[in-house]
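Remarks on the structure that follows.
Showing just some of the chains, left in place.
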């Protein structure tokens, strides 16, 4: 089975998956960092490991923390869709060109989306989101063509 | 590797995955549509692209928006589980009949679940959720049988 590592679509999917997982881990790491900076914690037990004047978050998080969380959550809403389709695309024998456009397109759009989300830049956030979603639609179309015609 | 597109379990998984991704994208698209309708935005920068009397959402979303989000979030909580098990099921050589029951069952139940969630119909929401979860349990049982006996 290890011959798959020579398949160009699989190779691309592997690299894009690693980039997207790293992006998600970075966004996940920023949340507690921002929380610590603003001295707010949502779990009472977290207070014990910090020093001094930390306070409990009751209800709402600091706006800066909430923004990172929204960017992270938005990524987590589309990542499983990409992962759910990615290997199916590769294993269905759909065209390599489509993989290059959709895999790279989705990955680049999601990285740009997170950057503009954190910096509150509109209408780019919506544009990058839409382009990433188009890549998912493209994968769906090419998968269905491959399995229904095959 | 492209011979997988002739495998009946794989074919079914590909189609079900596409349907579920489409469902998730539809629910994701309804959220901003409802937000725009109720003139509420959660990101300050979104206000600039709308006209006139839009207001910032501080804390709680409009109940209709919150309902779509809950339906979407509920889908996103089970979709990765299905995607995580789906290809493992196909590649483990578990029976095709089980794939037909569990893949189609899960997909149909999750589509129905979203419909009744948006329309606030109980006890059907709980019933469809439970039946979808049973399909996941079925996949787990058949995967374990295939890899532990194989």
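All chains are identified by letter, namely A and B, in their written order; residue positions are counted from 1 within each chain.
Rule of thumb we're sticking to: a contact is a pair of C-beta atoms (placed from the backbone, for glycine too) under 8 Å apart; a residue touches a chain by one contact, two chains touch by 3 or more.
Keep in mind it's a predicted model, so treat the numbers as computed, not measured.
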All chains share one sequence and 2 are in place; how many are there in total? 3
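Here is the rule we use: only the chains that are shown with their structure count from here on.
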Centre distance in Å when chain A and chain B are each reduced to the mean of their C-alpha atoms: 17
Within the complex, which stretch of chain A touches chain B? 3-4, 7, 59-60, 67, 70, 76-78, 80-81, 83-85, 87-88, 90-93, 120-123, 125-126, 133, 136-137, 140, 143-144, 146-147, 150
Where on chain B does chain A make contact in their complex? 1-6, 10-11, 13-15, 17-18, 20-22, 24-25, 28, 42-46, 48-49, 59, 72, 76, 79-80, 82-83, 86-87
